[in-house]
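Here you go, one structure.
FYI, not all chains are in this one, though none of them got moved.
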């Protein structure tokens, strides 16, 4: 199962604006895999949105999940 | 099943003063309106060390932002006695002195228009997945941080 991740703002500077990961079943696993590949992400502040909803606890993923990593907003 | 289709409120580049004037003019036939409240965000030439911001490049997670704006709109009409509400936000490059955010509320009485406008501005800044990259003249940049 491949999970597609989109990244924004300063996070895209680190890892590019999209990343695909195999063999992740939930967001905790996804974060571990990402931080291992991109250590600078571990030092960045961000929230995770799954299907356009910000999550606050570990969330299971399937191949239709849209995962987004969102650094602090700075619109306006 | 009909899918809800939130209105796109993103504008490519700066928001022109003439567009704001047209928006105001469009409300002259709404004769139940007594008060308009408008907020405009303008790109500031902040100095950081010896460099000055020349423009901000805005990007957004557009699909999520449209959903969020839809929720803000529903909350505002539920909470305030509004006649209308419009929000426009720039994407792409906006130079210093240009407008990147336009919030416009209208109501029979001033209290609803003013309070709603203020609340929308706060929610736009804190809830919309939008990012500003402050570009300096020498090709360097920094990511904007909202207060």
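The chains carry the letters A and B, assigned in the order they are written, with residues numbered from 1 in each.
Please note the rule applied: a contact is a pair of C-beta atoms (placed from the backbone, for glycine too) under 8 Å apart; a residue touches a chain by one contact, two chains touch by 3 or more.
Everything quoted here is computed from the prediction, not taken from an experiment.
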For this session: Would you kindly express the chain stoichiometry of the entire complex in this file with the labels on the displayed chains?
Result: A x2, B x2
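What we mean here is this: only the chains that are shown with their structure count from here on.
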Seminar exercise, completed: Expressed in whole Å, how far the mean CA point of subunit A lies from that of subunit B is 27
For this session: Using the touch definition up top, name the residues of subunit B that touch subunit A in the complex.
Result: 41, 58-61, 63-64, 67, 89, 100-101, 121, 124-133, 143-146
For this session: Could you pull out which subunit A residues touch subunit B in their complex?
Result: 6, 8-10, 49, 52, 68, 70-76
